[in-house]
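Removed from the display is one protein chain of the complex; every other protein chain stays in position.
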Amino acid sequence: MFGKGGGRTAFNLFFYSFAGFLFLYSAYLFLSNLDQLFVTEAAIKSREVAAVWGEDREILNQFAGGFWKDPYFWKSLNLTVSITLLTTLVATILGIPTAYALSRYPIPGKSIIEVLFSSLIVMPGSVIGICLIVMFNYGPLWELQNALGFRFAHSIFPGMVIASLVLSFALGLSAWKATFDSVNPRFEQVARSLGSSRWRAFKTITFPLAKSGIIAGIILAWTRAMAEFSAVLFFCGTFHELPSSRFSDLAKFLQMDQADWVSVAVWAQVEFGNVEYGFALAFILVLIGGISVYVMHRIGAKGYVW
Amino acid sequence: MALGTRGGWWPGLCVATAGGILALYVLLVTSNWIYLGWHDTLYFFSKSRMWERFWLTVWTSTVSTSFSLLVGIPAGYALSRFRFPCRHLIASIIDLPIVVSPAVVGAFLFGITSRFPFDWISEYYGIYIGRNVYGVLLVQFTVTAAFCARLMKASFDMIPTRFESVSRSLGASSIRTFFKVVLPMAKNGIIASMIVVWARAAAEWEGLMLFVGATEGKTDIMPFAIYLDWNGGMMGWVTSMSIVCILMAVSAISAMRMIGGRSNVW
Partner (left out) sequence: MIEIRNLSGNLGEFHLRDINLGVEEGEYLAILGPTGAGKTVLVEYIVGIYQPNGGTILVDGEDITPLYTEERNIGYVPQDYALFPNLTVEKNIAYGLEARRMPPDDVHHIVSEMISRLKIDYIRHRMPLHLSGGEKQRVAMGRALATEPRLLLLDEPLSALDENLRTELARELRHIQRDVNGTFIHVCHNFEEASDVADRVVIMNDGRIIQTGTLKEIMASPKNEFVARFVKSQNIFRGLSDGSTIEIGNLALVRKTAFKGNVIVAIRPESIGIVENKKDEVENCFSGKVKSALRKPYFTEIAVDMAPPFVIYSTTERKYNKGDNVTISIPPEKIVVIEKE
């Protein structure tokens, strides 16, 4: 029935269908939930019965929970984006020298380090959250915090930064190390033979050559920070219902008080029954994530797995 | 032998930063064990409750990994070899479930299972996919299938197409080429992907929290159980189970490195 040529087409089709299945599954997963943004009669009724979490019922009963009218939404978005940008900045400043050291210099136990970082990426988020709690609230760092007079856990800064930093740094590091590995060390050696210091060689030769890889790593780090959920949940919790007095003046000034990390907010809202609102937040996260991924694909970042 | 850190302040800065960060990470990972101590750890390890959850985690991960591999290997091959229009867009959409927070994925799964085709399946086949083990499998599959496809794409990318061209020029059909030439060369990559995907499935819990809910013994795989116990304030259980999870992740990665070579698909 099928000749060699036909067999080839059938063969290709077979493989295409699996990729197609994944594509359709993903698309269906996200798009079919769009109707969750619309408020149903049942939802309105249930909200009248249950105690409301302090929000305006009028707003909630609109399309997508009227999220754009709610100050809580904007504050949460502001909080999350600002903190993740800060996290990405810290990750980059610490990560690039670390990646360069791991790539160029003979550091003992390199394979153990690689195993460590790779394991962190496949570890459950709750475990990382617990590790953070135990590390800061029970270990020697507890003493340090007592001495400094404030707690790391359950705080916006540096709590949320640290929580999102753990995995953001790990992913960025792997990307940057791969980038530096791909730049031939000969260039630096020649540069130094011409009289350049190691820093100058890095600045003028290695860094420009590594630029696209470094940018890919930055996007990767930021995307991962935005997707962080468990670590922030465990280490910081929710801030929505905390009284205003618990926040510093700086937090209020920056419009970060009484707001939540967006992925945590998704969970909280859906748990509480504000399904439309929760899904609206979820869609925004999906949109941000999708744009990041698309940019990464376009700039040709190869082999970066999340 | 190598010049090491000689030569200006830059090498010193790099190595010091690296050392400091690494020390913090090592502390992070071992903090549970430090807190709990040998004796208590062994105590919790001896409880059957621990192993019930461990076993649940292991078998659900294994089943969903099998499905993920089934879908992921051919999908990865398609993504690697074929050029189709809007390639980047399609690849991005396929990647979405693994890029966004798993909590979000859980919420969406929650929405999707109340409609076609799931309601159809539960009506006609009596299998309800939702707040039970099937729900766990579905969540694990969702977050790992695309991940597997990505890993397999990277493995297939490393095999030059030259071999397939030669095979076809010798008269072999595409099927024969795939099974006799491509797959054996990708063997290491497949095994490595399998291990990593398994570890990722075993680590999935946020989706469970949002979608499946907790049924003691039925759906609380290890990471989820950690969350539940933490809410209950049972720190001993929490830290000991964390240690188990950490050991699982580290063993999986070590096994992968020994078999598959580089863990640099990351």
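For reference, chains read A and B in written order, and residue numbers begin at 1 within each chain.
One rule holds for everything that comes next: contacts are C-beta pairs under 8 Å (C-beta built on N, C-alpha and C of every residue); 3 or more make two chains touch, one makes a residue touch a chain.
Note that the structure is predicted; figures quoted are calculated from it, not measured.
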Of A:187, A:272 or A:294, the one touching the omitted chain in the full complex: A:187
Residues of subunit A (touch criterion as defined above) contacting the omitted chain: 184, 186-187, 189-198, 200, 204-205, 208-209
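Everything below uses one rule, namely that only the chains that are shown with their structure count from here on.
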Inter-chain centre distance, subunit A versus subunit B - centres from mean C-alpha coordinates, in Å: 17
Contact set on subunit A toward subunit B in their complex: 4, 7-8, 11-12, 14-19, 21-23, 25-30, 32-33, 36, 94, 97-98, 100-102, 104-107, 111, 113-128, 130-132, 134-135, 138-139, 166, 169, 171, 174, 178, 192, 197-199, 202, 223, 226-230, 234, 263-264, 266-267, 270-271, 278-279, 282, 285-286, 289-290, 292-294, 297-298, 302-306
Touch list for subunit B against partner subunit A, complex: 2, 4-5, 7-11, 13-15, 17-19, 21-22, 25-29, 31-32, 34-35, 71, 74-75, 77-79, 81-82, 84, 88-105, 107-112, 115, 142, 145-147, 149-151, 154, 157, 173-175, 178, 196, 199-200, 202-206, 209-210, 222-224, 226-227, 230, 238-239, 242, 245-246, 249-250, 252-254, 257, 263-266
